[in-house]
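Every protein chain but one is kept in place in this view of the complex.
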Amino acid sequence: MNKNMEKVCLVIGAGAGIGGTVAKKFASDGYYAYLARRTDEEGLNRLIKEIEDAGGKASGSLLNVIEESSIEDLVNKIESEIGPIDTVIYNIGAQIGDRALADTSYKAFEMGWRMATFGLFRLAQVLTPKMKERQSGNIIVTSATSAVRGNGGQHSHAAAMGGRRMLCQSLNAEFSKDGIHVAHVIIDGAVDAPDTLGKMLGPELFEQFKEKKGENGMIIPEEVAETYLFIAKQKKSTWTHEIDIRAFSDQAWWNH
Amino acid sequence: MNKNMEKVCLVIGAGAGIGGTVAKKFASDGYYAYLARRTDEEGLNRLIKEIEDAGGKASGSLLNVIEESSIEDLVNKIESEIGPIDTVIYNIGAQIGDRALADTSYKAFEMGWRMATFGLFRLAQVLTPKMKERQSGNIIVTSATSAVRGNGGQHSHAAAMGGRRMLCQSLNAEFSKDGIHVAHVIIDGAVDAPDTLGKMLGPELFEQFKEKKGENGMIIPEEVAETYLFIAKQKKSTWTHEIDIRAFSDQAWWNH
Amino acid sequence: MNKNMEKVCLVIGAGAGIGGTVAKKFASDGYYAYLARRTDEEGLNRLIKEIEDAGGKASGSLLNVIEESSIEDLVNKIESEIGPIDTVIYNIGAQIGDRALADTSYKAFEMGWRMATFGLFRLAQVLTPKMKERQSGNIIVTSATSAVRGNGGQHSHAAAMGGRRMLCQSLNAEFSKDGIHVAHVIIDGAVDAPDTLGKMLGPELFEQFKEKKGENGMIIPEEVAETYLFIAKQKKSTWTHEIDIRAFSDQAWWNH
Partner (left out) sequence: MNKNMEKVCLVIGAGAGIGGTVAKKFASDGYYAYLARRTDEEGLNRLIKEIEDAGGKASGSLLNVIEESSIEDLVNKIESEIGPIDTVIYNIGAQIGDRALADTSYKAFEMGWRMATFGLFRLAQVLTPKMKERQSGNIIVTSATSAVRGNGGQHSHAAAMGGRRMLCQSLNAEFSKDGIHVAHVIIDGAVDAPDTLGKMLGPELFEQFKEKKGENGMIIPEEVAETYLFIAKQKKSTWTHEIDIRAFSDQAWWNH
């Protein structure tokens, strides 16, 4: 690695919840954080400034993952201009709230797949050859309960996340021997994330929901970030492919 | 039901393996079999004639499931011209053989999804309102090992089938209370099917493979058809959502 | 097979619910049904008489599966005096109702294991050599939701059934190639069974529960029996190892 090159952690889906927090965590650990998100340039710049103010290195850009070549161009640009991507966090969800089948449009169903499944496939296509050449790299995927069981109203989400989970397993089967660590993290509960759940519920309902959940009753992005860094630092003799996460006060998805 | 209307079993993917055999089985049980397949009109007509020669009722047409409105139009046409679809067999696979990620084109990955996942979603969109109104109906989906675990070289197949399995679970969660029975059948082994495995391997390799597997060493379409009919006839108090199938001489996917 | 010998279906746990009904079903299909149950000789004799009145052949005896040599002796006695056991139904549950850990005695936990897990192991020890010699036989195990997920209050039941499920998989892995078909049937809902759920709830609560569940809202033993016979008749090219069952009005265990 050229001495001017940085060891990069690329976060795709770097909002104010898990994504941005993971970027901060990896930056505080010495990574160069690259933050990509679909909208809100102001929020993006705020996150970058927070990282820099804390002594870290970061930059970022807006990215629409469903646009042709968007992910591919970004990866190539980072690799040539900033440094090798040691770790990528694929933090693109596809939750659109509970919708009956009749209310789930063809477009919504396809968007779910384009964001959650096809986007990861495209990322793997462009990044795995580079990681394979280096015989090292982490692909960490934020996942959800819907990846392991379909549920009422979750047609689009479950199909997208379930396909993605199997893709993670096929990627792991092909690339672990090449030193590429693929991890699938099942976030099995509500995350205290203003940019996702907060936007879906609106500020008032979000506050009520948080109150109902009680202290420590929602998954904290900072703690998820600890998990991701832990996974990225696992030695290759001892890799985790799948891990679940929820608050102590929640029941696991298999209970009810 | 108008007395001139038939009780229809629609088979989407009615080749010479599972699909066509299931059509025959349901026809022999009194269903009107409608056979839809992508190519080979001659083969289609042969199957229809076999059913009619055996005293059954059947018709069919070529169908490209990935074409816009193709599934939707067919379902509407059958329902208005032939009779209510009591049972639909979604027998569209997406196996393209083992391919490294680098050899799996974007197009192949998308085709897998369009055929295996999106096609079922579209079918459910057009058919569930009709079945719900009748408070009855069976949606039986031929599935594969890749629906439950990704494997090396199975990127496209696993993502498509894994997404489809979760879709089956979300459909079941929404519609079972409305009398719609969704069943996901995991075909966990090689099927003695000249139109799928036979074509993939070529006639010579297919014969060698069959010989190696030995007597009863491959899943027999006739027996799969028995399973499908059994599922279609389960009373609503006692429904199966998932069932696996393999030959006695094969190890289950979880063994090795 | 000696011409005076019968083709036997042995039901271990032949109460008035699934067990007794399966015995009747197999008897009506030509099997000699042998019914074993822990208590209620009168109820046992009534079932046998019902089978005989319907033109079937049956006998039975009381059996305490946790007693040393009880299962082993019975299997040997049937095989030498009546005929080869073609199919055995292991229908011994271990549900003791929801109990907090503090209320689950060591004895209850051990009994759960002795009945649900160790009993099946002992049965397999004595029966598989005979079935292997004949290169044929079915071992069908009635299982429950607790075999696939632990739940609050289910400490004893889940540990026993979860262990049993893994035992079924290891038996299948060793013996399927020898023509022995092991099937694990997940009964994922309430069964309309006066001898089990009925006794647990008491007659009044049981009636209220049935009313709440509505028509077809409980699993019907007759339909489970159809499933067991279907599994026993599957050809060896097309075997099912696991199948789930629930009423249309219930949600699957993975939903909530």
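Each chain gets a letter, A, B and C, in the order it is written, and its residues are counted from 1.
In this text, a residue touches a chain if its C-beta (ideal position, glycine included) is under 8 Å from a C-beta of that chain, and two chains touch if they have at least 3 such contacts.
Bear in mind the structure is a predicted one, so any value in this text is a computation, not a measurement.
Q: Identify the residue among C:Asn76, C:Gln95, C:Ser136 or C:Asn151 that touches the chain left out of the display.
A: The single option touching the absent chain is C:Asn151.
Q: Determine which one of C:Gly60, C:Gly83 or C:Gly162 touches the chain that has been left out.
A: From the options C:Gly60, C:Gly83 or C:Gly162, the contact with the absent chain belongs to C:Gly162.
Q: Which of these, C:Ala58, C:Val75, C:Met115 or C:Leu171, touches the one chain of the complex that we don't see?
A: C:Leu171
Q: Given the full complex, what residues of subunit C touch the hidden partner chain?
A: Interface residues of subunit C facing the absent chain: 100-102, 106, 109-110, 113, 117-118, 121-122, 124-125, 128-129, 146-147, 149-155, 158-175.
Q: Could you list which residues of subunit A touch the chain missing from the display?
A: Residues of subunit A in touch with the missing chain: 169, 172-173, 176-177, 179, 181, 192, 216-220, 223-224, 226-227, 230, 234-252, 254-255.
Q: Can you name the residues of subunit B that touch the chain not displayed here?
A: Touching the missing chain: residues 148-152, 253-256.
In the analysis below, only the chains that are shown with their structure count from here on.
Q: Measuring between Cα centroids, which chain is at the maximum distance from subunit C?
A: Greatest centre separation from subunit C goes to chain A.
Q: I'd like the Å distance between the centres of subunit B and subunit C, where a centre is the mean of that chain's Cα atoms.
A: The separation of the two C-alpha centroids amounts to 31 Å.
Q: Using Cα averages as centroids, what's the distance between subunit A and subunit C in whole Å?
A: One centre to the other, that is 45 Å.
Q: Measuring from the mean C-alpha position of subunit A to the mean C-alpha position of subunit B, what distance in angstrom results?
A: Each chain reduced to its C-alpha mean, subunit A and subunit B end up 34 Å apart.
Q: For subunit A, what residues touch not just one other chain but two or more?
A: Answer for subunit A, listing residues that touch two or more other chains: 149-152.
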